[in-house]
Structure formats: C-alpha cells, structure tokens
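Below are the structure tokens for one structure; questions will follow.
A single protein chain has been omitted; all remaining protein chains appear in their positions.
A and B label the chains in the order they appear, each numbered from 1.
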Amino acid sequence: MTTPQPALPARPPAFLPNWPARLAWLALIAYSLYAASILDVTWERFLTGIDNGIRFIGRMLPPDTSASKLQLLAKGLYESIEMAIIASALGIMLSLPIGLLAARNLMPPWVTWPMRLGIALCRSFHQVIIAIIFVKAVGFGALAGILALTVASIGFIGKLFAEAIEEISLKQVEAIRATGAPFMSVIAYGVLPQVLTRFVGFATYQVDSNLRNSTMVGIVGAGGIGGTMFAAFQRFDFDFLLTILLAIIAVIMVSEMLQNQIKKLYQ
Amino acid sequence: MAGTPPAARTPATIEVRGLTKEYRRGIPVLRGISIAFPDRGITAVIGPSGTGKSTLIRCINRLVEPTSGEILFHGADLTKLSRKALREQRRRIGMVFQEYNLVERLTVMENVLSGRLGYLSPWKAFLRRYPPEDIAMAWELLDTVGLTPFANQRADALSGGQRQRVGIARAVMQQPDILLADEPTSSLDPKTSVEIMELLESITDTRHIPVIVNIHNVPLAKRFASHVIGMAGGAIVYEGAPGGLSDEHLNQIYGGENWQE
Partner (left out) sequence: MTTAGTGTVREWQRYTRRERLARFALYFGIVLACVVSLRTVQIIPEFLYDAPEQVADLLRRMWPIEWRYYPKGVHDALIETLHIATLGTVLAIIMALPLGMLAANNVTPNAGLNYFAKLLLVSSRSVNSLVWALLFVAIFGPGALAGTMAIAFRSIGFVGKLFSEALEEARPGPIEALRSCGAPWPSVFVKGYWPQVEPAFWGIALFRWDISVRESAVLGLVGAGGIGMAIDSAMNLFQWDRVALMLVVIFAVVLIAEVIVTAIRKRII
C-alpha cells in the first residue's frame, strides 16, 4: 500500500571535492618524484647508502672516551660555549636599541629604513658564509665566530623585536606621553612592558641557536668544537666523532632546560 | 564673562582662541573655537559623535595637533612650545581616557606612580626608585579611589570601573592644575558610570582641580556638571549652566528628538 512519493528535489552533494587542494597535492607528489630523479636519488643508491650507513655506525660505536680525546673535546666545547655566550650578550645588547629604532610606529622613516636594511642584511646570509668572511677579515679563531654569531643574533632578534613593537597598543603609550614623561620613560613604561616577555623569548631562542651554530662555524675555521669535529672527520676518527656529537647534543639539552627555567622567571 | 573689569580677571587655567582642526584639507572638525574654561567644578562638553568634542579635549594637551589657533594654559600659548617645554606643561594637565589606557602588564601601583613620570629621571623611573613622598601620595590616592587591596595586581586583572579609577588616580597623581577626561564613562555600565562621575566630583570639590569632561550621556552631564558646553558641527552652540539647557538647545545640538532616552 504505497503511495507514490513526490520526487525529492536534487540536492548538491554534502562534501564538494576541493579541486585546488587536490591539484596542489598532485603537483607536490609529481614534483617530489621529478626532483628525486634529477638528484639521482635512486633506490639502489639508497640501499647502498643504508649499507654504508650501518657500517659507518659500526665504526662510530663505541664512542672514543680516552683521556686525551676528552681533553680535546672539553677544550673545543668550552670555546664554543664561550663564543655563544659572548655573541649572545653582544647581540642581545645591540638588538634592543636597534629593534627600537627600527619600529615604524615609534621612529620616523629616515631612522627606520636604514635600521631595517641593516637587519635584513644581517639575516640574508647564512652564518657560515658570514663566518667565512669574518675569518678572512680577522683571521682564524674564536673572534671570527663571535662576530659571525653576533651578526646573526642581531638579524634575528632585531627583526622580531621590531615587529613585536609594531604590534603594541599605542593607547598605553599615549597615556604615558600625556603625563609629560620624557621619551625614555615613555619607552620604559609604555613600550617595554608590552614586549618584554616576547623579547626574552627571542633572546633565549637566540642563545640556544648560537650554541648550536657555534659548533658549525668551527668547520670553516671560526673557532670552537666545529674545528675539532671537522678534523676528526677528515682523519676518519669516527668514534671520536660520535663522542663529540653526543657531547654537543647533551650540552644543547642542558641549555634548553635552563632556558625553560628562565622563561618561567620572567612570566 | 561680560561685565568683569579686565584688571580683576586672572587668566583662566585653559582658554582656547580660534582653535581650528582639519584632519583633512578643507573639512574642519573644529571651526575656530574660542572659549575660556571655568576654573572650578566639572565642565561637561556634550554633543553628538563626530562633532569634535574629543578633538577639542585632545587639542588642549596637544595629543592632537591643532591646525591653527591658540591654546592658553595659564596665559602661555601651548601651540608655540618646543617638545621639551610642552612636556613640562603636560605634567600639569592630567588626562583620563575612555579606554583607561593603563599599561596592562604593570601593576596598579606602577600605573598610579606613572603619573609622576614627568618629574622623575628616566633611569630612576626604570628602576622604580620613586621618592617616598610620591609613594605616600600614591597610597593615599589608592585609598581615595578605594583600590588599596589591588595595589600589586596587574592592571589587566581589574574590571572596567576599577581600571578607570586607576586612570583617575594616575591623573591626580600628577597634582595637575586641570583634569581632562575624554569620554571617561563611555565604556562603562550605567551604575559604574555614575560612580566614576561621583569620584570626579569629589576630586574637584576636595582638591579644587577643574575638570573638563567630554560626555555624550546628557542626563549624567546635567547631574554632575556645574557648567555645560554644547557643540554641534564643530562649533559651540551653548555655554552655560546645566539648568539652562532646554530641550530646544538639545534639539539644536543633537539634531532632532532622538537623544531623549
């Protein structure tokens, strides 16, 4: 006993296929395959690589912990940490005024443009390249590394700090200005409280980054454990290489823990 | 002020002459305003939005730069002052804002103390080394506005009404000769608005500081002001006691009967 039902109006499908997204995915996959072929990333190379890799790991283990090597390690590590500390301190101290001067809501264009240009230059080049230039300029050793890391710090902290300042609420600044406060007090009371936590965040991130990169600039001769590591590599001293790597990872982990503590202090 | 012999007239605390402001060329928001503000009590500036009330108030301490005209503070023209001299004069003009404009991450006490920043060297200010008299005055002001228990709380933990009290305390902390208030109650609920106006009233009565308030709530203005200035279209169309503010005046100011609640 069925009565004929009136036909339901045709409705659009509930989930439309997202053609742009699908095309993008396809393009990505296609590109990956293409790039892999260009780079000669073939399966057999990969397999040989795995084979080599296992052998390599075998040569690295067990790590070399002889006293003379440990002394070398400690010396190099110590130099790296010093470089990171000095470069971070310099970089942070310089970034504070540079970032303030680069903020377009605080300063006139004839001040902000040169500052922003300077910051951009500091950021454009990889630290290794900057390190190479400094090695040419001031010779091998820690000074080149410190300068290179300082430049990198200014580029990073300066940019983010300037952007943070440009995002503040100017109403608070206006109120402090209305009390007749001098310019530096306006900065101290109106601007800094709004951006200080973020600045500390950038600063601690950069200290960590400098610590990691201090190992790298050594590879091109700018001091620190990188030099020790590169030498070990070239001498095929792979078990010492592993010791160095493990030490670096350990140092960085410790520094990360310290960082978290400091951030909590400033909350 | 007709009939007062010129020799006996002391200069009004604030007097503006021919004040004009154009945010865009040829479109004046303030059209040559000339008025001497009273030296006592609360003066309410009323008028619809966009008529230049806020611009007028902000021109007085040059937070907005006037296009032309004079602003006389104790007889001296503020528009001619250098930045440093302007700062010194601003110390004597307190300001309360519609959105409180407290430094949210600082504590209530730090916000109140920031009223003295015009008198402290930046280094000491940064280190928070205020002279003991300032700290004593700050505590006293916190008592006056009833926020003593909140002294060490961050400003953004307070309600709107409480924040405005802090703003008022900050302004009074400057020991100013005059208090400007730019729509101090517009962000507050009716009950809190009355409380804030009562606070301003008690400050002007006990400390003898004239208050110029920019307000769009007419009943509130009538209730608390001793002097009313009505603006329409960038010019002053009424000046006098609140009692004299008739419906006709209000219609002229607000253009129609829609202002009535």
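Basically, contacts are C-beta pairs under 8 Å (C-beta built on N, C-alpha and C of every residue); 3 or more make two chains touch, one makes a residue touch a chain.
Predicted model only: the values in this text are computed from it and were never measured.
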Exercise for the section: Using the whole complex, pick out the displayed chains that touch the missing one. Expected result: A, B
Practice task
Check each of A:124, A:169 or A:197 against the chain that is not shown and name the one that touches it.
Solution key: A:124
Exercise for the section: With the full complex in mind, choose from A:70, A:94, A:107 or A:143 the residue touching the hidden chain. Expected result: A:143
Fill in the blank from the handout: Out of A:23, A:170 or A:262, only one touches the absent chain, namely A:262
Problem - For chain B, the residues touching the chain missing from this view - result: 107, 109-110, 128, 130, 132, 135-136, 138-140, 143, 151, 206
Handout entry: Hidden partner interface residues of chain A, rising order
Key = 28, 31-32, 35-36, 38-41, 45-46, 48-49, 52-53, 56, 78-79, 81-83, 85-86, 89, 124-126, 128-129, 132-133, 136-139, 141-143, 146, 212-213, 215-216, 219-220, 229-230, 233, 238, 245, 248-249, 252-253, 256, 262, 265
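We take it that only the chains that are shown with their structure count from here on.
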Completion exercise
Whole-Å distance, C-alpha centre of chain A to that of chain B, is 48
Problem - Touching residues (chain side chain B, partner chain A) in the complex - result: 61, 63, 87-95, 97, 99, 101-106, 110, 114-118, 120-122, 125-126, 167, 170, 174
Fill in the blank from the handout: Per the touch rule above, chain A residues touching chain B in the complex are 171-172, 174-186, 188-190, 193-194, 196
